[in-house]
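Of the protein chains in this complex, all but one are displayed in their positions.
Labels run A, B and C following the written order; every chain starts at residue 1.
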Amino acid sequence: MRITDHFPLTIVVGTLLGAYLSPIVGHVRRRWLPPFAVGVTLLALIQAIQLNIRVRDCGELTYQLGGWPAPWGIELLVGPAAALMVLVLAAISTLIAVYCMAYIDHEVAPHAQSWYYAAFLLLLAGMLGMAVTNDLFNTFVMMEITTIGACALVAAKDSRRAAEAALRYLLLASLASTLILLGIGMIYMITGNLNLTYLTRELETVWRQYPRLATTSLGLLTLGFALKAALFPLHVWLPEAHSAAPTPSSAMLSGLVVKIYAFSLIKMNYVVFRPILGIVAPLRELLILLSAAAIIGGSLFALVQDDIKRLLAYSTVAQVGYIFLGAGLGTPSAVMAAFFQIISHSIMKTCLFLSAGIIAERTGRRKIALMDGMGRVLPLTSAAFTVAALSMIGLPLLSGFIAKWHLFLGGLEAERPVFIGLILMSGLLNAAYYLPVIWRFYFVEPQVCPVIHGDPAGDAGALGAPGSWPPPGIRRRILSRLEAPLPMLLPVVALALACIVLGVWTGPTIAHLAGVAQTIIGGPGR
Amino acid sequence: MDDDVILNEVATRVVPMIHVFGIYIIVHGHLSPGGGFAGGTVIGIGMVLFVLVFGIRAARRLIPEDTLIALTTLGPLWYAGTGLVGMALGHQFLANANAGLPLGNPGALLSGGLIPVITLGVGASVALTVAVLFLVIVEED
Amino acid sequence: MTARLAANYPYVFAVVLFVIGVHTLLAHANLLKKIIGLNIAGTAVFLYFIAMGNVRGRLEPLVDPAHPHAEFVNPVPSALILTGIVVAVSVTAFALSLVLKLYRHYGTLDAEEIVRLRSILDEDH
Partner (left out) sequence: MSTSSGGWYAILTVTIPIAGAIVIALLGEKQGRARLAVGIAAAVGPVLLVVQMLRLLGDGRPVTITAWQVGPILTLRFSADRLGLLFAAVASTLWVATTIYSHGYLAGGPNVRRFFSFLSLSLTATMGVALAGNLFTLYIFYELLSLVTYPLVIHDQTREAARSGRMYIIYSLCGAALVLLGIVGTMALRGSLEFRPGGLLAGVEPSGLVSLTAACYIAGFGVKAAVMPLHGWLPQAMVAPTPVSALLHAVAVVKSGVFGILRVLLFVFGKDLMAEAGIGAALSVVIAASVLLGSISALREDTLKRRLAYSTISQLGYITLGVTMLNAEAMAGGLVHLVNHAVMKIVLFFCAGIIITVTGRTKISQLDGIGRVMPRTMGCFALAALGMVGVPPVCGYVSKWYLLRGAVHAQQWPLVVVLVASSFLNAAYFFPIVIRAFLRPYREDVPGLEPGGHGAGHAAGGHGPVGHGMHGAPAHSPGREAPATMLWPVVLLALVTVALGIWSAPLGFIELLVKGL
């Protein structure tokens, strides 16, 4: 076997090892931690890219742990959807890791940093594992790793708000895990399989004997994943957790964690439990209604927030609704829209959170009312924020529009035009809470000249802490002209550009996603 | 708590026994009832008991923080390293039988190829994780 | 009906435990009780799994050369639950550490009290 054959596994195990190694690295030399984390994520990214190429060329990849064949051993399976998910996870977290290089000192105490990176990589490994595994119980284990990593990322900030948010998150997420485990137990009970492929095959015949157990199982899994993905009435933990966390964590949580659960939910509903898809229509109907409530409710809550990170968090509640709506409608275009939204929202929301982080780090401001004139003080950051926010609103030629457009088409295909109106309304609501921020950025004169966040280390601001990267000499020369340290600015700008590219040049993405949607729902792709 | 005679005396005798029992369970993991998870937890609980009774300073004296961190990491590394052996032999991660190693006979503990090796790693990491988690809780200040 | 319930008594227990656990988690304001509730619910699921794996009248899953074709109980659920237990332990430990942190900040374990205190503290800021 060539080394590339092992990539479905090594992408997870490598990141997991990175997580376990980071305390040691941090212990030996704290300065090495940020580049180490970037290295690990970059490695994952390279493997993710290679996996995508492989999947595109050769179709699905399977990997059997220990060489035990499928029904008995644990199997990893990278199909088009999983490959895409892995790519999104790796790419976004690489950017966040780069951002952390300059940012981490701002919100995470030095002694906690090695644990922070451990949790960061653990979280990534868990999510990657959830994406590639083809085993139900393994999904559960990876999900628990994800949960613990995510809660640790929230708790990393040494504040009572963060601790409280993390605890609430942990308790509810664990409750969700328990529900999911119960669901797993039920389905295992009637099918005797944990391997998803075999489970589906078994379910085809066996569900007629145990229809109630099968539907209850799917219901429990759906409920659990929906709770973890913060579907509307179950979102209570999200705003506080996502806004109290340190900014890179917020980006990670809002950008990726929520998505992987949504992805799993789609996978469970459409792939694993496909045989009983016909008899769980009420469940999907409920999903659609709840996502509609999420789209409107999340936005309404976002309208009244005065803290920018809470605003972004509530906006996530609304945007996740799009994913679930697409998944619930279940037509080719709608599922495609759900996937596009997973990608597009990861990019947009990460960009928004990271740029809000730059603003907070540079000027110490988080209240929207204090954002006056930011466009002059931090031009690039504000521009990136603006692009991502406009994309959220759904302006054409930005990625958010494409997601909405395909959701429209999905609504047409499902012959439920009411959701088209709903999404349009949500776009207007998005405008109602994002535009005032942008307006403050550019059209209000700063009342008091915002103070650039002073750091004892000198001109490089928070980056100037002795243990950061790259070495001070080069840094100072580049940075004296930039509004924020390059490692912070770069991801933000890259994400904003990605928003534009994904909105303008959608052909390949759409073609790929059509294939993904086809494998998911088995219908003809558009 | 350090001056509680009963606790001290009981713990001095019980903790080693717990540890030995844990190791016993670990090494029986593959070809007889037992295993890394269960044994590791038992050992971890032994450590927790030690900290509860003798206090955190005594624990720190016994295992300095650096060592503890290194050891905690060692478990997963050990596991992964064993997994890599299979890969190095040209098979899947964690491959054992396929890579030409024996599957083992019931009762004969050392006949299981890489499996006992892996179980050790699992035991170590579980034990230390339990201990570290507890220490993290106790140490918060 | 009653006979079926009696025959499946482990499942009945599991469900009852689960409900108790979830109720404790959601309804009690005390953070420690919440964590206990979570563990009860978790244990209920573990019980469910174990009960599922057990087949009355079969042997423990040990390969005995003397009985090569003996019928075993299903060992997989037990193995899974081992992992589940480890996971539950980690989650509990983590939750406890957070509770401890909160207790140091607020001096109470009551969630409602914490919310009240926080609103007061926030106003002070």
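We take it that contacts are C-beta pairs under 8 Å (C-beta built on N, C-alpha and C of every residue); 3 or more make two chains touch, one makes a residue touch a chain.
Please read all numbers here as calculations on a predicted model, not as lab measurements.
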>> According to the contact rule at the top, which chains on display are touched by the left-out chain?
In response: A
>> Using the document's definition of touch, tell me which of A:65, A:370, A:402 or A:498 contacts the absent chain.
In response: A:402
> For chain A, which residues reach the chain that was dropped from this view?
Replying inline: 395-397, 402, 405, 408-409, 411-412, 417, 420-421, 424-425, 427-428, 431, 435, 439, 442-445, 503-507, 510, 526
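As a working rule, only the chains that are shown with their structure count from here on.
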> For the chain pairs A-C and B-C, which is connected through the larger number of C-beta pairs in contact?
Replying inline: A-C
> Which chain C residues touch at least two other chains?
Replying inline: 83, 90, 94, 101
>> For a test of understanding, state which residues of chain B touch chain C in their complex under the given definition.
In response: 32-33, 35, 37-38, 41, 106, 126, 129-130, 133-134, 136-137, 140-141
> For chain A, which residues are in contact with chain C within the complex?
Replying inline: 137, 140-141, 144, 147-148, 151-152, 155, 160-161, 163-164, 166-167, 170-171, 174-175, 177-178, 181-182, 185, 188-189, 194
>> Show me the residue ranges of chain B that touch chain A in the complex, using the header's touch definition.
In response: 66, 69-70, 72-73, 76-77, 80, 83, 86-87, 90-99
